[in-house]
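Shown next, in structure tokens, is the structure this report addresses.
Here the complex is missing one protein chain, while the rest keep their positions.
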Amino acid sequence: MATSLRRQGDEPAWRWLTSAPAFALMLALGVLPLLNLLAMSFANVAWSNGAATWSFVGLANFRAVAVDPLFRAGIVNTTIFAILAVAGQMALGFVLALLSSRVRHGRIVYRTVFILPILLPGIVIGAIWKLIYNYDFGLITQLLAAFGLEPIDWLGQPTMALVSVILVDIWHWTPFCFLLLLAGIESLPQDVYEAAEVDGVSWWQELVHITLPMMWPTIAVTAAFRLVLAFKVFDEVYLLTGGGPGTATEVVSFTIYQRFFTEDRVGLGSAMSVAVILVVGALLALALAARRRAAPA
Amino acid sequence: MSVRRAAIGTHATLIVAALVILVPTVWVIGAGFRTQISLISGAIAFKPNLASFSQVLWSRGSDFVLNFRNSFVVAILSTAICLAAGTLGAWSMHRMGWPRWVPHLFLGWTMVFQMLPPVALAGAWFTMARGAGLDDTLAGLVLAHATLNLPMALWLMGNFVRDVPRELVEAACIDGASTPMLLRRIVLPLLAPGLAATGVLLFVFSWNEFAVALNLTSKHTATIPVGIAKYAQGFEVQYTQMAASSALSIIPAVLLLLIGQRYIVKGLTAGAVK
Partner (left out) sequence: MSPAGEGTTRRTILSRTILTGTAAASFMASTRLGWAASKVEPVSMIINQSPWLDSIRKLVDLYEKETGNRIDVDVEPFAGSLEKQRNSVRSKQGTDDLLIMNSGWFAEMYFGGFVEPIHDIDPGFKLDPELYTLGDTIYFDARNKTMTPRGKLMALPFAPIIPMLYYRGDLYKQAGLKAPDTFAELEANARRFHKPPGMYGIVQRGARGPHTVAFDFYPYLYGFGGSIFKDQPAGDYAVTLNSEAGRVALDYYIRLAREAGHPKTSTFDQAEVLQNFVSGRAAHVLTVIAAWSQMDDADKSAIVDKAEFAPPPHAPGLPTAPGLGHFVAGVAKNVPDGRKRAAVEFLRWFQTRDTQVALAKAGGMPVHAAAYRDPIAEERRFRWMKPLAAALPKAVNIYQFPEANEVIVILELGLNRAIASETGSVAALNTMAGQIYEVMAKYNYKTARLAPLT
């Protein structure tokens, strides 16, 4: 039995064949940009007479990253932003997935509606919400006025501006979590629930002792992926606040865009990207380690 | 009694959530039917007109119909390639007995790749595509999008792949199923919900991707986000055209969801019965 298993499932030829397309794409298109980025992070690239001159500068770019005031503000804001936004999206996404997996009627309608926000292109989200948040004419101001309430200054105060940006991100990206968590719930084996029903388990016990434990892997992967995407947030914030007031909503992808593209300092921008990859990598590793430690207990 | 009350509570919660999502969305779509002055001066009531839609679709300066076609080709093909490569790759990484360092290294590397900033990626890819003669072709963009979204496909499908019960696979192997047969008959049906969710996300990510599409295309190969960006990031924001083009751009995905889900739900029920 064991030999036939090895022959069928672990056959080296099929092992290679099944992974070949993924390997090929990542090797052909993925390696060069990353190596290029790494090389640039230790260099300065200058253009004259239509040609580029690379000069090796050692760790100078990384030292410049460490003291860059925009980058430091960006790292702090982005970490706060990513954690709060992803937490909100996961919580809301889970509740909506759980509830909409239970309803008998209108399932498809609910699902389609809940996915709508990610269908809108990221580049218009910022422009749209700037109109919605508008202090004088915005949709929210008008809804508040209909109830006789004062308008809220969404984008003018530092803390409020960051909150506003997080709310937009939650609105925009909860569908991502909803979709994946719903697929996870639907993949759970039904017999466990049937058994639980026979045992007369309450819905709360069912959630805590059956659904959540079985959903952990899906929750972890979804949250990790959202976290990485949240660290790259750009479009939504760019047109909404431009990083202001002051540096209250400066996010790292702005600073990278500013240094790498606008100022054309590709060395500094690359070093920032490498630094962000290290920070996010560390965050993910920490989360993983925490889960490992929690698992035996 | 309490069951009915619970059902009412569930629907009430879902409806509130749906409203929070629908009000801004409908407002955006509505903006496509307004004049700019009516929109920006915040009038609630307005007389709908089709000027922005006809401008987006038919005016001389607009390539929207062409953009639409390009986006369709790129999103469908890149999603197909990415989903296939991602699902096979995920199965291989998690279930085909690689030495443990291989999946760790490869999946870790894809996560690092996922974190690369778009500005760095787009510039490097332009240089590569130009060298290979693939700049300004849809093929170049299809490959780029397939690669761009591959980490997501590998990770998300990896999660679903790990849930496939080992006993089923073993049983199939005892019955003498070859690897392709095992994948097609046993694994794929079990992956249906995951494939559907991941496929939708891949499609939407490709459909809305801007930075790479901008760099790898020009007039004849540009996709919808590149077209919309002209309204959203120009000298002045042209709100009504932006809204009209966004409204048009979400139609395919909405149709895909409405039609696709009926199919998926049917597939699910079949799976559950089995």
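As written, the chains take the letters A and B, and residue 1 is the first residue of each chain.
We take it that a residue touches a chain if its C-beta (ideal position, glycine included) is under 8 Å from a C-beta of that chain, and two chains touch if they have at least 3 such contacts.
Treat the numbers as computed from the prediction; the structure is a model and nothing was measured.
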| item | value |
| --- | --- |
| Which of A:50, A:148 or A:213 contacts the chain that the document leaves out | A:50 |
| Options A:134, A:187 or A:211, residue touching the unrepresented chain | A:134 |
| Listed residues B:226, B:243 or B:257, member touching the removed chain | B:226 |
| Residue among A:61, A:247 or A:273 touching the omitted chain | A:247 |
| Interface with the unshown chain - residue positions in chain B | 35-37, 40-41, 51, 60-61, 122-123, 126-127, 130, 135-136, 214-215, 218-219, 226, 229-237 |
| Touching residues on chain A - with respect to the absent chain | 47-52, 70, 130, 134-137, 153, 155-156, 241-247, 258, 261-265 |
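In the analysis below, only the chains that are shown with their structure count from here on.
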| item | value |
| --- | --- |
| Sites on chain A touched by chain B in the complex | 1, 4-6, 8-11, 14-15, 18-19, 21-23, 25-26, 28-30, 32-34, 36-37, 92, 95-96, 99-100, 102-104, 106-108, 110-124, 127-129, 131-132, 134, 136-139, 141-142, 171, 176, 179-180, 182-184, 186-187, 190, 217-218, 221, 224-225, 228, 231-232, 234-235, 239, 253, 256-257, 260-261, 266, 269-270, 273, 276-277, 280-281, 284 |
| Sites on chain B touched by chain A in the complex | 7, 10-11, 13-14, 17-18, 20-25, 27-28, 31, 39-42, 44, 81, 84-86, 88-89, 91-93, 95-98, 106, 109-121, 124-125, 128, 143-144, 146-147, 150, 152, 154-156, 158-160, 162-163, 169-170, 173-174, 176-179, 182, 190, 193-194, 196-198, 200-201, 204, 207-208, 210, 224-225, 228-229, 232-233, 237, 239, 242-243, 246, 249-250, 253-254, 257-258, 261-262, 265, 268, 272 |
